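Then we have chain A:
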Amino acid sequence: MKNLFVALLLVLPLLSGCTKKENEIVIGEYDSLTGSDATFGLSTNKGVRLALDEINAAGGVKGKKISLVTLDDQGKNEEAASATTRLITQNNVVAILGGVASGRSKAAAPIAQSHGVPFVSPASTNPDVTKAGDYVFRVCFIDPFQGLVMAKFASENLKVKKAAILRDVKNDYSVGLADVFSAEFKKRGGEIVADLSYQAGDIDFKAQLTQIRSKNPDAIYIPGYYTEVGLIAQQARQLGLKVPLMGGDGWDSDKLYEIGKDAINGNYYSNHYTTESTDPAVTEFIKKFKAKYSETPDALAALGYDAAKILVAAIERAPDLSGKAIRDELAKTKDFPGVTGKISLNENRDAVKSAVVIQVDGNNRKFITTITP
Partner candidate 1 sequence: MSDVLLEARKITMRFGGLKAVDSLEFQIKKGQLAGLIGPNGAGKTTVFNMLTGVYQPTSGEVLLEEQSLQGLAPYEISHRGVTRTFQNIRLFKNLTVLDNVLIAGHQHVKYGLFDTLLQTENFRTDEKRLQEKAIDLLKIFHLEDKAHKPATSLPYGEQRKLEIVRALATDPKIILLDEPAAGMNHSETHHLMETIAKIREEFKLTVLLIEHDMKLVMGICENIIVLDHGVKIEEGAPAKVQNSAKVIEAYLGVEEKE
Partner candidate 2 sequence: MKAFKNPALALLGLCLLGVALNFSVNAYIQLILLFAGVNCLLSMSLNLVNGYTGQFSLGHAGFMAIGAYFSAYASTRWSFAPSSLLVVQYFVFTLGAGLVAAVAGFLVGLPSLRLKGDYLAIVTLGFGEIIRVALLNMDFVGGPRGLSGIPGFGSFLWSFAFASLWIVICFFTIWRVMHSSHGRGFLSVREDEIAAEAMGINTTRMKVKAFVLSSFFAGVAGALFAHFTNFINPSSFTFLQSVNAVIMVVLGGMGSMTGSIVAAIIITVLPEALRPLQELTGVDLRMVIYSLSLVLMMILRPKGLFGDMELSDVWRKYVRRSA
């Protein structure tokens, strides 16, 4: 029995290998389907699949069906790197839809770049991602813009003079946003009274919040993910901190209100898109998404949807399926009518688009204002 087990362990490596049908265009996608930020990976994946199903239903591209190969990176950088290499060399994908977290994208993008395979990140907002090379694109705005949005909103709309920051030091997305907000807020005459941090996965924030309470700020900027923000809001109210809380697109999920309940109500966060928009494309997208997944799409699902659509549009326009051709077409994307607003890619291949400010009001997301770059 023992030797059988050991033999089984050794034979497994030979299992890998795959089949490639002829009349298909294969697009690769890697996302965190397990691990700490699995929820973002799952919603992006849903958005992408919805987009590709629509395109295939309408006859696919250049007469061919689009098949999607999705690999899981378990929220780890090395996994993202090996998944991307596998997609390129094993599944021979024509292009890659990257994941959400900037850390993963920075590990995977250089590999796509070195193999000359176009890489489109739906939601990594860290500026360094697209520095990997000319094959790397993104369809969301970058941290410097998103941080500016909230700094502007805080000082102009909420008339906040003294702000505190509580950042998630484990995620560069959060650190990036916090730094930009701090700089922009000070430029507008505001004062940062406290800048404390926590780590994704923590559940107790009373120490930091008590410290912030002693500096009595007018508002607190918490650019973290909704998984922690819900608890932070509750504990802030428990400590008597009644000031408004602000955040970034990491807040966007139904579970934010489920966890935070009335403690999170009335607070603001910047986001890519709003479900309240009257734009027919958006209402159509929401209807189809609900029909397929019976849940309302969050920003990441919308971004996944747009990223897939933009990529396929580029493939449609491209003369052939070579990486270079698709890359050139992608770079020419101008005023693409995306669900997350008009998307055009600038010279560093980042998306220049407006952001919206949302107020949490129970389960729905109240649209407050749009801030354009």
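How were these picked? Simply put, all candidates are chains of the complex that A comes from, given by their letters.
Operating definition for what follows: contacts are C-beta pairs under 8 Å (C-beta built on N, C-alpha and C of every residue); 3 or more make two chains touch, one makes a residue touch a chain; residues count from 1.
Please read these numbers as outputs of a predicted model, since none were measured by experiment.
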item: Touching partner of chain A in this complex, picked from 1 or 2; value: 2
item: Candidate 2-facing residues of chain A, complex; value: 1-2, 5-6, 9-10, 12-18, 33-34, 69, 71-72, 74, 76-78, 81-82, 85-86, 88-90, 102-103, 106-107, 110, 115, 126, 128, 131-132, 169-172, 175-176
